[in-house]
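Missing here: one protein chain of the complex. Every other protein chain is in place.
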Amino acid sequence: MSNDVVLELRNLTMQFGGVKALSEVNLKVNKGEICALIGPNGAGKTTVFNVVTGVYAPTKGEVIFNGVSLKGKNKHKITKIGIARTFQNVRLFGEMTALENIMTATDVHNKSGLIGSMFTLPRSRREEKASLSKAHEILEFIGIGHRADQLAKNLPYGDQRRLEIARALGTSPQIVLLDEPAAGFNPFEKEELGALIVRIRDRGYTVLLIEHDMSLIMGISDRVAVLDFGEKIADDLPSLVQNNPKVIEAYLGVPADES
Amino acid sequence: MDFSVLTDQFASLTFDGIALGFIYVLIALGYTMVYGVLRLINFANSEVFMLGSFATILVSTKIFNYTIESDSITGFKLVYTMLAMLLGSMIVSGLVSVLIEIVAYRRLRSRTSNRLTSLISAIGVSIVLAESVRIATSSAPMGAPRLLDKAILATVWGADIRIDTLLVIIFAIMLLITLDLFVNKSRLGKGIRAVSMDYDTSRLMGININKVISTTFLIGGLGTGAAAFFYITVYEMTRFSIGFELGLAAFTAAVLGGIGNIRGAFAGGIALGLIEMYSSAVFGTQWKSITAFVILVLVLLFKPNGIFGESLQQARV
Partner (left out) sequence: MLNFNLRDWGAGLWEKANKWQRNVFALAVIAGVFALPLLEKTFFNTPSTPFVMILFYPIGIYVVMALGLNVVVGKSGMLDLGYVAFYAVGAYTAGILGTRTSLNIWEILPIGIAFAMLSGAILGASVLRLRGDYLAIVTLGFGEIIRITALNSSAIGGANGITNIPNPPTTFGLKFDLDNQVHFYWAILIMIIILIVAIRILSVRRPGRAWESIRQDEDVAELMGVNTYKYKMWAFVFGAAVGGAAGVLFASKAMFISPNMFTYNTSILVLAFVVFGGMGNIWGVILGATLLAYLPERIRFISDARLLIFGLVLIIMMNLRPDGLLPRKKREKIGTKKAVKL
């Protein structure tokens, strides 16, 4: 884990009409890190993802990726630059197979367009082959290689969540944003997922992770940032955050020493 | 392009444009209110208008036995005849509108069908209604008896204030005030506003969705029916294809003002009525029908929220 900052949120503020979803959030994610973003419901965690991936333009502040500001960039450009994500509710392309879901993502770095594809020019054929084998490889890595030709909507829930991660990896990102990847998992599956996320990090990806399951977070995160009502209230090693009174108050609503 | 007509008759064109505008407002309400609660373009509203226009004429010819050659009437007879015609078109349009919702849209609400499906169903209804009338009338237009003597009441700034156009404006304003009161003060009106703001929460809060939606369609239909009556009063003629011609213009008015927004429908309707009058003076009447389309395209390109409305482009993640 180096000290290169891959992703930086600088004074990020996001206001929707009268609601301030994010308020002067500062966060740095280092290369090769597993950084967790936690906080009570409505704290603004998914909003952070939405701002980083370009769904919303921040009201104030900016997002810096590898030293370059993402201001004004299109969503698909941002993905191409190296940021990929999954979603709180599974949002796969249900009527496409698992392979096709991933290939849609791997296409982002391909150059051939309509003309090349229609006339089956050599570059298009090459890129198709490469996309296909890459998609297979990612599926194997994630552990659902046997689902390659099945329709995404027919997969069991756990595999769907894994496929979403696989699809994000298909874009060859530098950083992967996982939005509650363990939602709906039983403890055993959560452990497996934790191991998967570590494997992902070990392959060279940086991970920014939103989750509610504390044991999962504490087990694999290098660092934990805590949001509450749009503000960052803590940003530290997992063990320190766990005992931070402000964090406890945010979750339980009562200061720790007044029970 | 001829600007002389525009300048010579500016006051006249303005007055007529406002009257036409009010007609558009009333039809636009049918689109905007349904869009507000269902997020769906009520394509078939144009045929609701068309049927209302036929109903209005048929009331005067079949129930009161007037013909195109009849002389105009006055006094109490005039009032109750015209009221009957107005009621006739409002009732027919209101009923048709509610029926359309039940036949074409209701089933598709419960399914996880996408918007494309509902929209295509709406188009189907529109086609079926227009074609049925076309076959029934053999494509022939139907003329209305002129019961109201179109006397010129006064001349203001060079504009002839005719009694029929004035009546349109007055009654339209009254209808709109009533509607505004209903939506803002009544319980059902609150329900409509709630559903248009948040469909799912409204259901959870126990609002009777079917009732709200049917009421919305009913109100839209009543307004559109009134518009049909006003239209016939001024223009005295209808045919099966009139829905298509006017419906698109009215929809443009709704978008111009901000779709889903009732006050927007008002602003958009008046604005469009004026623009159409002015541009047909300048460019010639044969281009009148595409004025609305061009405006629509321009609005959607440059100010998609319309004057007051919601954004059409929110990504949903």
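Letters A and B name the chains as they come in the text, with residue numbers starting at 1 for each one.
The definition used in the following text is that contacts are C-beta pairs under 8 Å (C-beta built on N, C-alpha and C of every residue); 3 or more make two chains touch, one makes a residue touch a chain.
Computed from a prediction, not measured in an experiment: that's the story for all the values here.
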Report summary line: Answer key for B:T81, B:S126 or B:T165 versus the chain not shown reads B:S126
Query raised in the report: Looking at B:K62, B:K77, B:R107 or B:K303, which makes contact with the chain not pictured?
Result: B:R107
Report task. Give the residue, chosen from A:A36, A:V51, A:L70 or A:A105, that touches the chain omitted from the document. Result -> A:A105
Requested in this report: Write the list of chain B residues that the hidden chain touches.
Outcome: 40-41, 103-104, 107-108, 113-121, 123-128, 131-132, 135, 244, 248, 251, 255, 286-287, 289-290, 292-294, 296-297, 300-301, 304, 312-313, 315-317
Query raised in the report: Where does chain A touch the missing chain, residue by residue?
Result: 53, 55, 74-76, 79-80, 84-85, 87, 91, 93-97, 99-100, 103-105, 107-110, 112-114, 117-118, 120, 124, 127-128, 132, 148-151, 154, 167-168, 170-171
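Convention: only the chains that are shown with their structure count from here on.
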Query raised in the report: CA centre of chain A versus CA centre of chain B: separation in Å?
Result: 48
